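These notes concern the structure reproduced below.
One protein chain is absent from this view; the other protein chains keep their places.
Each chain gets a letter, A and B, in the order it is written, and its residues are counted from 1.
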Amino acid sequence: MNLTLRVWRQKNRNDAGRFVTYEAPGISPDMSFLEMLDIVNERLIEKGEEPIAFDHDCREGICGMCGLVINGVAHGQRRATTTCQLHMRSFSDGNTIVIEPWRATAFPIIKDLVVDRSAFDRIVSAGGFISAPTGSAVDGNAILVPKDDAEMAMDAAACIGCAACVAACPNASAMLFVSAKVSHLGHLPQGQPERYDRVQKMIAQMDAEGFGACTNIGECEAACPKEIKLLNIGRMNRDFIRASTAAKG
Amino acid sequence: MELKSKCPTGPIEQQWQKHKAEMKLVNPANKRKYHIIIVGSGLAGGSAAATLGELGYNVSCFCYQDSARRAHSIAAQGGINASKNYQNDGDSTYRLFYDTVKGGDFRARESNVYRLAEVSTNIIDQCVAQGVPFAREYGGTLSNRSFGGAQVSRTFYARGQTGQQLLLGAYQALQRQVGLGQVKMYPRSEMIDLVVVDGRARGIITRDMVTGKIESHVGDAVILATGGYGNVFYLSTNAKGCNATAIWRAYRKGAGFANPCYTQIHPTCIPVSGDHQSKLTLMSESLRNDGRIWVPKKKGDTRKPDQIPEDERDYYLERKYPSYGNLAPRDISSRAAKQACDDGRGVGPGGLGVYLDFADSIKRLGKKVIEERYGNLFEMYERITDEDPYKVPMRIYPAIHYTMGGLWVDYNLMSTIPGLHVLGEANFSDHGANRLGASALMQGLADGYFVIPYTIADYLAQLKGPKIDTSHAEFKKAEAEANERIKRLLSIKGKRTVDSFHKQLGKVMWDKCGMARTDAGLREALALIPQIREEFWKNVTVLGSGDELNQSLEKAGRVADFLELGELLCRDALERDESCGGHFREEHQTEDGEALRNDEKFCHAAVWEFQGDGKPPKRNVEPLEFEFVHLQQRSYK
Partner (left out) sequence: MSAVATVSPLSSSVAKKVVVALTGLVLYGFVFVHMMGNLQLYAGPEKINAYAKLLKANPPILWGARLFLLAAASIHIILTIQLALKNRAARPVGYAGQAFQAASFASRTMIWSGPIIGFFILFHLLHLTVGSVHPDFSHTDVYANVVRGFQSAPVAGFYILAMVLLGFHLQHGAFSLLQTLGLRFPKYEKQAKLLLGAITFVIVAMNISFPVAVLAGIVK
């Protein structure tokens, strides 16, 4: 099939950036979206033009490195799919596809479609963990975890940190990402000692990074390739309220 | 090159304990005076960085991705082995050790493997404590599944995302240390050279992939945990960015490279769909618990799978290996698939595929159970192929997945360059000529959490000599060389893209040095690869500049190294004139097509020593002794 692409090109962080239109003829429906971009890039290089920079790595939907806003939708129209797992059969011959980077103050653009998501790492550093020094652990079966709790923890832990939630949120809020980690650890007995401390620290860091606030509209949930539920945000809010109202001392 | 394995002696079950008791320690107050450089943030690098940071060392950790959490360990699906024997099915440290040595076709070092089996149980405990959401039974205990090459159920898992969950555990522990200031993380940084001063590894040269800046980093020890070199084949299950530059640069600086020809072909990957293919996707081995592998009995049978009656199907793994059946080890399953396809009985486009059929299991257990176990994998398969595996059998084909070879290390995980330690897939140590499923995660975490923290102290405690800094002449020299190389790549301004060279190399590697290798084919490859390399340095085009994010430039540097490594891989495959594990030389097979080892001549690790550009490398040998598991022909019948 033959496609027209309108791609955001931006030389570096300080450049203003603009859309550039490229023709992409002869695209196979079996290609993944990124393979289509590979082809476009190969052709650009052969013409002596700089290829489009975009982040990607595992190309099997788990590393969370790829992420493009495709026709105004983070990771494209297909539900529960990362950009690398989106295939060209989702498009039709003659389509024009608009490709943009994640846009958020907290994620400065590095080049073209590549953004800096290190804010997420800092949020995790602030409290997204269980302090369990190596060697200090008791036997794995000494901590019994009810199956349902383990499943719910896993549902939340499936987050790949791609930041589509931020990209899709009109407020560029990171609440879904943060709440997924809070839920994952909060559902497990091992996560209880730091539960309330964790939620406060992570939210404080999230605010400091310049993400927006949640307006509970659900765009994040719709964009999430791992189908992390909005409910996690509710749970995090509950933990936050308990953490903030508990008398300390 | 001196290859002293430093393995402890005595009864194997006491070796690690004894060794730990004998190693030197670094006093807590002194730890912060040591600076450790870690390259790679996957299971091995991430767990090492977190643990060493926790111990009080001053750690710098580098990764090429935008975050430590993206390392390719994340893509491991099926599980992690540990000899907990929670199932009461006869597992033990000894049995895991035995299975691993046998699975590796008797080409691994016994002492290392035993230690790996021994610490496997600690890994599970550690990961549970960190909050890894392993699958649980209704009573709240940990759940297990079976994996290839074992007759016990010892694989712990978190749905089909075990690698992800283990990595996130390590990543969170690492980020905690970053927050505490114990570890400094350098994402989007690529190591492009190793700095050796007075015979010791003292630092690395990196390129900041955002600004393009070439930087020197000095340390008291360097740890490489940069994964495997499967991408030398272009198409593999590795991430696109996985590369061999770190270990290759270390090899060129004097580190021995062991058994490069030991590459693992994973039997269950989604077949190639066309020339545009940029990578291959693995379907977890765990699928073989419930899926049955078959091809039509008739050659060139083009009927749809549901129209081929039961008695016209060849469930070849069940037929050939009745006791292991669909759970035969990876090398054996892969070759059996290749044989079926070579025989003209392959399915799907180009006849390069076999069926992995869940119809029986769905009938027996119901769709819901299958969905619970493998839902995410089925979904992934459907996304890529547009076929519904609940209705149509999956099509799978073997693909390059893992490399058992890597930098040679001693029992302390130190390479032939003092101070340079190598962990995880990047080293050669534990899997011999074939790795069993769910053992890569185990090895990465064993090395990072439970081995290196002890052995590096032993090295550091004995470190003498003055502190140096990055103004040292060796750093300046290495920086200048790195800059020079980048300039050279940018100035060729030829006609071909980097990817076109990578694909060309990959095709040669797969055709001549893939699942089956021959003397003649390997010689052809050894003639072709230098030609491709020569053309690369004359005719590659890399646009843009060196002082910005430049993905073509990053690729060019990696492909340049693959073009050298590929040659070494073929050379090793040619010299190892036997078949063992993943290394299958067609000249050496049993009557029923199994790998035929030659223990008299090749019961050793081949360790290659760089001699300079244009000169053939030197092949050194570390003899392997099998005191505890006796050499035997592997049988999974």
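Definition applied: a contact is a pair of C-beta atoms (placed from the backbone, for glycine too) under 8 Å apart; a residue touches a chain by one contact, two chains touch by 3 or more.
These figures come from a predicted structure and were not determined experimentally.
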Which one, A:G140, A:G212 or A:P225, makes contact with the chain that was left out?
A:G212
With respect to the chain omitted from the figure, which of A:S125, A:N141 or A:Q190 is a touching residue?
A:S125
Among A:C66, A:V114, A:I130 or A:I203, which residue is in touch with the absent chain?
A:I203
Could I get the residues of chain A that touch the absent chain, sorted low to high?
6, 19, 69, 71-73, 77, 98, 100, 103-106, 119, 122, 125-126, 168, 170-173, 200-201, 203-219, 221-223, 230-231, 233-241, 243-244
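Methods note: only the chains that are shown with their structure count from here on.
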Calculate how many whole Å lie between the centre of chain A and the centre of chain B, each centre taken as the average of the chain's C-alpha atoms.
27
Within the complex, which stretch of chain B touches chain A?
47, 50-51, 54, 65-70, 72, 74-75, 84, 86, 122, 124-131, 133-142, 156, 158-159, 161, 164-165, 168, 171-173, 175-176, 178-179, 185, 187, 210, 237, 239-241, 273-274, 276-279, 281-282, 379-380, 383-384, 386, 449-450, 453, 495, 497, 499-500, 541, 543-544, 548-549, 551-552
Where on chain A does chain B make contact in their complex?
11-12, 28, 30-32, 34-36, 38-39, 42, 45-46, 48-51, 53, 55-65, 80-81, 85, 87, 89, 110-111, 114, 116-118, 120-121, 124-126, 128-141, 143-147, 150, 153-154, 157-158, 160-161, 184-185, 187-188, 190-191
